[in-house]
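Taking it in order: structure first as structure tokens, then the write-up.
Yeah, one chain of the complex is gone here, protein chain that is, but the others are all in their spots.
So, chain A:
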Amino acid sequence: MPVSDFQPVIGLEVHAQLLTQSKIFCGCSTAFGAEPNRNTCPVCLGMPGVLPVLNQRVAEFAVRTGLALECTIRPTSVWSRKNYFYPDLPKGYQITQFDQPICEHGRLVIDTPQGEKTIRILRIHMEEDAGKSVHDAGGGQSLVDLNRAGVPLLEIVSQPDLRDSDEAVEYLKAMRDVLVYLGVNDGNLEEGSFRCDANVSVMPKGSTTFGQRCELKNLNSFRFLKQAIEYEIARQVDVIESGEKVIQETRLWDVNKGVTRSMRGKEDAHDYRYFPEPDLPPLHVSAEAIDAAAKALPELPRAKLQRFTSQYGLPAYDARILTAERPLADYFEACAGHYTDYKKLSNWFLGELMRLLKEEGTPLSALRFTPAQLAELLVAVDQGTVSANAGKDVLGEMFRSGKSPADIIAEKGLAQVSDTGAIEAVVDDILAKNAGEIEKYRAGKKQVFGFFVGQVMRAMKGKGNPALVNELLKKKLGD
């Protein structure tokens, strides 16, 4: 059977680092990039005698995320210990949630070529991150950096509802958008603060029994996720085709070779010996706290996208880009309060504004002009005070200097010339110098019209009102 006769089944486990200032069970900083072991204390080092104390922000963030993903929030959730030995796991166990996680039974809607699809969320739980080992650092030794130990993580586990790599990527992107919108995660895949594991299996099309699954660990880019899943699907189909059985195991994506390879098999699967964490009482979340968190939820990316198309009449393409990040969407809405040709406003955003932001590497929050000033510029273009092209230069100057558009137009003499007499003089001059071209035009070579327009505009240093230039040229050429 070819690959197309098989149905892949995919579930994702997303690990998101929460944007708290301090760690989950102590007061140490969560800042990235500090000198090794700088952000540590007896608690996160797992010294004898230490006890964990929950950072309440972590629970707040978990509840917020659970509500955004339409989960049920458990009034009482329980902490557990997951026991295993690892050099960068200071206590010899990880504090996590096991059989009674804080959030359960949610969903996330994604777009697929067949339309919307709901991916069910099995559970969301909180846990602490481990440190990291640095191998062969000092003369063949391994060193341990525990700065990350105790950094709060949210693990979001989907049901195996995804059916191909594109859906998986779409789900991961949508999840990232939601978490970033909620302000609970920075969505940074490179620094590992947003990463995922994928559970992949295949079954013959039409089957209702899932195949044996493999877990692909630590996929830290959308591209790797897609590649790893596709490789793994093909590999599993090959295994089945050759009459063998897929064995349950954990596999790693080898970025350089473009293959997945076995990390550990079921035979040496850990017995984590979970049991309720005796140092932490069960976590209670009151109905009032859940209500308050629900009321404080921001509009989520998908709802915002739908509103941008309905409220502003924008094409889906524009709305998607404008709502991809909350600051951009907010800025757009601020401008829309001053300027009502939303499609034109969107064009300026998608074109000039985003180009400038990208070229200068400036975040939106650092913009030096106000939404009202941007609107003022667009009105000036509409009214013909300045040409569209000159308007772009004005925006660039606003971007750099923060001056008002009116000041820039005045200072740089960019005001558009709409004086018919002045334009007519230039038109006459250009026509007089190009008798040959006039002949060609009159002989039917209509493209030459553009040449005349260009000449006139150049002579006027771009300030001629294009509509008037066109009109006068046509008149003089006898059209």
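Operating definition for what follows: a contact is a pair of C-beta atoms (placed from the backbone, for glycine too) under 8 Å apart; a residue touches a chain by one contact, two chains touch by 3 or more; residues count from 1.
In the analysis below, contacts and distances are computed from a predicted model.
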Protein name as given in UniProt for the chain not displayed, "Translesion DNA synthesis-associated protein ImuA", "SUF system NifU family Fe-S cluster assembly protein", "Glutamyl-tRNA(Gln) amidotransferase subunit A" or "Branched-chain amino acid ABC transporter permease"
"Glutamyl-tRNA(Gln) amidotransferase subunit A"
Given A:48, A:361, A:436 or A:478, the one touching the chain that is not displayed
A:48
Which of these, A:15, A:64 or A:91, touches the one chain of the complex that we don't see?
A:91
Out of A:38, A:205, A:223 or A:273, which residue would touch the omitted chain in the full complex?
A:273
Of the residues A:73, A:103 or A:144, I need the one that contacts the missing chain.
A:144
So that we can see where the missing chain sits, which residues of chain A does it touch?
42, 45-54, 81, 83, 85, 87, 90-93, 142, 144, 271, 273-275, 278-281
